[in-house]
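The complex appears here minus one protein chain, its other protein chains still in place.
Chains: A and B, in written order; residue numbering restarts at 1 for each.
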Amino acid sequence: MAHTSGSSSYDPLVPDASSGSLSCADVSLTVDSPSGPFTVLDRVSCEFDQPRTAVIGLNGSGKSTLLRLFNALVVPQSGVVRVNSIDPVAFPREARAAVGFVFTDPASQILMPTPIEDIELSLRRHVHDRHERTERARDWLVRMGLEHRAHHSVFDLSGGERQLVALAAVLAAQPQVLILDEPTTLLDLRNQLKLIDMLDDLGQQQLISTHDLDLAATAHHVAVVHESRIIAQGPPAELIPQYKSWCAHGFPQWESL
Amino acid sequence: MPRTCGAPTQSSRGEALAELDFVNMSETTRSHLTINSFDLANIAVFAALTSVLALAPAIPVGALGVPLTLQTLAVFLTGMILGGWRAFLAITLYVVVGLLGVPIFAGFVGGPGVLAGPSVGYLLAFPFTAALVGFLAHRSVREEHVRRRAGSTSATPDKRRGLGLKLFLAGVAGLVLSHVLGIIGMMLVGGLSLNAAVIADLVFIPGDLIKAVAAALIAVAVHRAFPRMAGAVL
Partner (left out) sequence: MRRKVRRDDLLGTYVPGRSLLHRCPLALKATLLLGLCITVMVIRDWQFSLAVLSLTALSSAVCGLGLRRWAASLRPLLFLVILLGGYHLIFNGPARAASIVLSLLAVVSLSRLLISTTPLPRLIDGLVWLCTPLSWCGVNTERIGLAVSLMIRSVPWLFGCLGELRDAATARTIRANPVRLVTPATIATVNYAHHTGEALAARGLD
């Protein structure tokens, strides 16, 4: 596996041995806190190239930070991250264009006062004609079943509707990869199912962190994050029962893995 | 309707710090001409908060139930939390949008007509008030962080009260600035004589002092919850 380098011969756009679609090698991230240094990620390595990968783990385990590596929202102190061979640290703009990121909170990720304006905002980079932007934004809303809400204030939408708008705005920017950080945690069951239905129809590779083990069961690959490390990876049929058992009876010590 | 606000949804303190680490660089090392996405968000959201607090019904305070409007509280608060230049931009945004016509000034007023009213001095002073308060406040917060790190392992209540007092004094500095400019405004635009303007102004001082106290208390809590707001190098 390639390791971090500061040498001038390093070319971040050349695929290296560890390039899957989303990969990281030996990534560590420590932050200073008032009570001393705090390790958020500890020598984490991964290679996610399946159509859908689920990341599960307790709150505070580091899953959210792991996801944020891939669009340069966090920068590791050591290690190498790759998104389709792009280095997010060196090329954050390209990485963010390639990665569509959906956050947990439905309200704060919609940036404009109405759904249609929010999707139009995403379209600004690719579509220069104002009327065409409006048309395409409307198409996205139709696809999400929200055309009747196009001009409503975002505040008047339910959490589920907001998440669908957020997803549409992300998809409108034509990302290559979708990363979702606990997208269903704040939604009621009906809206959870609706969002997952929508995700099932999409073609991009997906990386989803979630507490919803039913959603994790639909993934092709599961990674368990615990106390800043990935302690297990594999098919959901094996890992989900294992994870449930750990939650009930205690997680193993790192050294024993 | 789902709950819109409440406890932060951060998974853990560590993750919260990690996310902030990348983007909230120390203010001393950053170029002041760059506004990153987090600055933009803070500026816009605090401009919105100022609007909301300016329009909130007056809160009865104290035994007599004197109604206090919250517009100046918002200005002090924005300064103390965001710091000098970000607070300046936030309150400028608030004033500009209000002047465009959106009725977000105290009393549901808006539009360029406000420039014809007697409160124009206070209004135009707000961005500078916030900047002054913010500049002084963040300096105090940074000193506090450095002292805490170097000194005690546990933050004693006495030290916290010290920060609260310093923030209050920053608020008073801003108060003085806004009232001086407010008096000038009343004289120039409202046509009041100096004596009349000063007397009219004095009426608002006790209320504004209370708001400076409140803003300081709130800002201490906020800086404790978000240690990186002031860009301190911990």
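The rule we apply is simple: a contact is a pair of C-beta atoms (placed from the backbone, for glycine too) under 8 Å apart; a residue touches a chain by one contact, two chains touch by 3 or more.
Here the structure is a predicted model, which means the values were calculated and not measured.
By the touch criterion stated above, the residues of chain B touching the omitted chain are 1, 3-6, 8-10, 19-20, 23, 33, 35-49, 51-53, 55-57, 59, 61, 68, 70, 73, 77, 81, 93-94, 96-97, 100-104, 107-118, 190-193, 196, 214, 217-218, 221-222, 225-226, 229.
For chain A, the residues touching the chain absent from view are 71-73, 93, 96-97, 99, 101, 103, 105, 107-113, 117, 121-122, 125, 153-155, 169-170, 173.
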